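One chain of protein is taken out of this complex; the other chains stay put.
On to chain A.
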Amino acid sequence: MTTLTEAPPPLTPTAPEPAPPRRRGRLTPYWLLLPGLLWLVVFFALPMIYQASTSVQTGSLEEGYKVTWHVATYWDALTAYWPQFLRSVAYAAAATVLCLLLGYPLAYLIAFRAGRWRNLIMVLVIAPFFTSFLIRTLAWKTILADGGPLVGALNTLHVLDVTNWLGWTAGDRVLATPLAVVCGLTYNFLPFMILPLYTSLERIDGRLHEAAGDLYARPFTTFRKITFPLSMPGVVSGTLLTFIPATGDYVNADLLGSTDTRMAGNVIQTQFLRVLDYPTAAALSFILMAAILVMVTLYIRKSGTEDLV
């Protein structure tokens, strides 16, 4: 946004008299759209058609699969795997809330308080992303290892008794429990929360804070009435960028979880690669997509913000 002040004005500046409207450039936006559209068609629309078709096919590997409009697959898949869907949504929601609680203060710090450390902290936020998703998740297996110092400390402080009572952990361990999966999700998607939050916080005019102070608003009131409402676009896009991929994630549940923490993504992977039940796998993917679409739509409607960036 800041660069726009230097951008040339939208009118043709040199012409002393109003020039006739130029027709040549009218198609340019569409040409510029073309690569993106092609990308969407090839990598989104076509696979979607293929998946949609697969989900209503029946058959076997030997005889081939034919479209028989067997829509019951959807119902069967939903009745068989609704616990995993619920779990996906619950874990993703928990991870999103945790990301927001952890990410907001950090983004606030970077935007308003970090001064010359701002760039360094930004790099620290992004740096873990230079290694692979898998390596980062595997690191958590070491952090949360049964005999490790962290679990030992949590045990001594009786934190695990509380989490056991809540059903987040089981016995003397954190790994292979819901807590571990949510921790992994939170960690892996945290930067997707921090970056949009930072962008929208950084855009807030500092003079608004001064004005609030001049009007005898306490810091908390300033935050509640000025900062937070103005950062809503960041909150909304951050939560979306965290929640949507977290719902479909399966790596965290696979590596950090157990049999009772499997998510929708795991079911799809298993059905597709192991059971070779392609129709069910495709139907599950569509159910997941539809569920996310509905939830996101409701959320954006309720969130009461116009801007998303």
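Definition applied: a contact is a pair of C-beta atoms (placed from the backbone, for glycine too) under 8 Å apart; a residue touches a chain by one contact, two chains touch by 3 or more; residues count from 1.
The rule we apply is simple: contacts and distances are computed from a predicted model.
One chain of the assembly is not displayed; among "Sarcosine oxidase subunit delta", "ABC transporter substrate-binding protein", "Acyl-coenzyme A thioesterase PaaI-like protein" or "Deferrochelatase", its UniProt protein name is "ABC transporter substrate-binding protein". Only one of A:53, A:119 or A:221 touches the chain withheld from this view, namely A:53.
Residues 1, 4-5, 7, 9-10, 13-14, 45, 48-50, 52-54, 56-57, 59-67, 69, 81, 84, 138, 141-142, 145-147, 170-171, 173, 175-176, 255, 257-263, 266-267, 269-277, 293, 296-297, 300-301, 303, 305-309 are the ones on chain A that touch the missing chain.
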